[in-house]
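Let me give you the structure first, and then I'll get to my questions.
A protein chain is absent from this complex, but the other protein chains hold their places.
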Amino acid sequence: MIRDCIENVRRKKPLVHNITNYVTVNDVANVLLACGASPIMSDDPEEVEEITSICGGLNINIGTLNKDTIPSMFLAGKKANKLGHKVLLDPVGAGASKLRTDTAFKLMKEIKLDAIRGNISEIKTLALGSGRTKGVDADVADAITEDSLDNAIAFTKAFAKKAGCIVAVTGAIDLVSDGDICYVIRNGREEMARITGTGCQLSAVMTAFLVANPDNELEAAAAAVCAMGLAGEIAWCRMQPYDGNSTYRNRIIDAICNMDGETLEEGAKYEIR
Amino acid sequence: MIRDCIENVRRKKPLVHNITNYVTVNDVANVLLACGASPIMSDDPEEVEEITSICGGLNINIGTLNKDTIPSMFLAGKKANKLGHKVLLDPVGAGASKLRTDTAFKLMKEIKLDAIRGNISEIKTLALGSGRTKGVDADVADAITEDSLDNAIAFTKAFAKKAGCIVAVTGAIDLVSDGDICYVIRNGREEMARITGTGCQLSAVMTAFLVANPDNELEAAAAAVCAMGLAGEIAWCRMQPYDGNSTYRNRIIDAICNMDGETLEEGAKYEIR
Partner (left out) sequence: MIRDCIENVRRKKPLVHNITNYVTVNDVANVLLACGASPIMSDDPEEVEEITSICGGLNINIGTLNKDTIPSMFLAGKKANKLGHKVLLDPVGAGASKLRTDTAFKLMKEIKLDAIRGNISEIKTLALGSGRTKGVDADVADAITEDSLDNAIAFTKAFAKKAGCIVAVTGAIDLVSDGDICYVIRNGREEMARITGTGCQLSAVMTAFLVANPDNELEAAAAAVCAMGLAGEIAWCRMQPYDGNSTYRNRIIDAICNMDGETLEEGAKYEIR
């Protein structure tokens, strides 16, 4: 059950190694603490293997990749693979530069990933070798709508099968598939797009959920998506006149902090296709 | 009109490339989203030209410059020049170290800048080759007051003429000049100095305003300064007992998020000299 997925995180308190961007890193750390996990950030090639060894999972986010941190992603990823740790890739901005696209492809090739989470433009880039992208945000033309839903589900399943891992495409409607079945999730609010880093936060939370639910990966990934979207809904209800995106950001993390299994179970809006 | 300047940002949603410091980068991203723009951060030499190509403007901030990001500033700046994109320089801490001062001078020499925004000590360093600076804050002895205003206006005009771009000197009184005329702006509150990064945020917002108002650059730059100062005033009115600088930070970004053209037009306090 969805509720078990978050309760297992709170009970097991997984330590998650993040090689991530410096834009949203503080929110990533706080949201991991909010959901019951522990964060560690480390990206120097000399220590990443050792750091990832003491963790349960690895969250690789290429949001501000550079020549020093890219080798660390491979070193940590291979070590995590060797130890059987969960590894998630967030291909931030894949399609926006050759460096990002190439790095994401190479990570997919050389590291055994448990999950990939991105917006539709990023995932299309990985699936099709091309994709429209507006910097780090999805292109409007790519957006998943009720009209394009059937095609999007088929696309996500096919890519998950090809990639050999869970694929989560997040946006107005979220899709999470392991290649066979697909969770279609309708939690969240569009105002979340006006905050930087809700995607990065979700990737970190999803990594923690995968680590804490090793025998139930697909549901765990879907539960993480539901939790983040539901937090956006709960936080929106608390918005007061004159509040804006900065306060909304705080309240989303607060909502994760206060979310119990029952709240998540009742608030999760999904169907399985 | 000032009101058009912010409305154009909200309508055109410019994508702004930021090569910026890791201290205030999250607030910079959120304030860009708050004003209707989209942020992308990228500073690896291998990708900055490509990233800046998909953007409308480039915001160069030397707050935590290093040997890897300095070359990126030049590569991105030259590419942006070639494409006719707006480029802004925020010379954080110029005068505090030779590396900062030299880098700022070299950027001014090799990149065609559309605007420079800094505190009075930083701008004096660039104009006179020397300036008192207290780390990243302006020296009190340099502060622009009503008494020193006439001289400060003449100084700012002269430097803008020499630099060949808009110059914005921000502090208790803000001056924005293109060399011919000078906006004297009295928005803002002194308590904003107790938050890190209001200057960095303003530079990012100003870049977005310049991109969205290409035919009206001086007014756009002045409008950005008014917007940030007015946000500081609006946010201050919402402060409750026991609130401090962290809450104030959130409320300033919130105020930008909620600011429409009419609010800005009515709240902007400026004279043209």
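A and B label the chains in the order they appear, each numbered from 1.
FYI, a contact is a pair of C-beta atoms (placed from the backbone, for glycine too) under 8 Å apart; a residue touches a chain by one contact, two chains touch by 3 or more.
Every value quoted in this text rests on a predicted model; they were computed, and no experiment measured them.
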item: Hidden-chain contact residue, picked from the options B:Pro14, B:Gly36 or B:Gly63; value: B:Gly63
item: Given A:Arg100, A:Lys157 or A:Arg249, the one touching the chain that is not displayed; value: A:Arg249
item: Option from B:Gly56, B:Gly77, B:Gly93 or B:Gly199 whose C-beta touches the chain left out; value: B:Gly93
item: Those residues of chain B which, in the complete complex, touch the missing chain; value: 21-24, 26-27, 63-68, 93, 96-100, 133-137, 194-197, 242-247, 249-250
item: Touch residues of chain A, complete complex, unshown partner; value: 15, 22, 25-26, 29-30, 33-34, 38-47, 50-51, 54-55, 68, 234, 238, 249-258
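The criterion applied here is as follows: only the chains that are shown with their structure count from here on.
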item: Separation of mean Cα positions, chain B and chain A [Å, integer]; value: 33
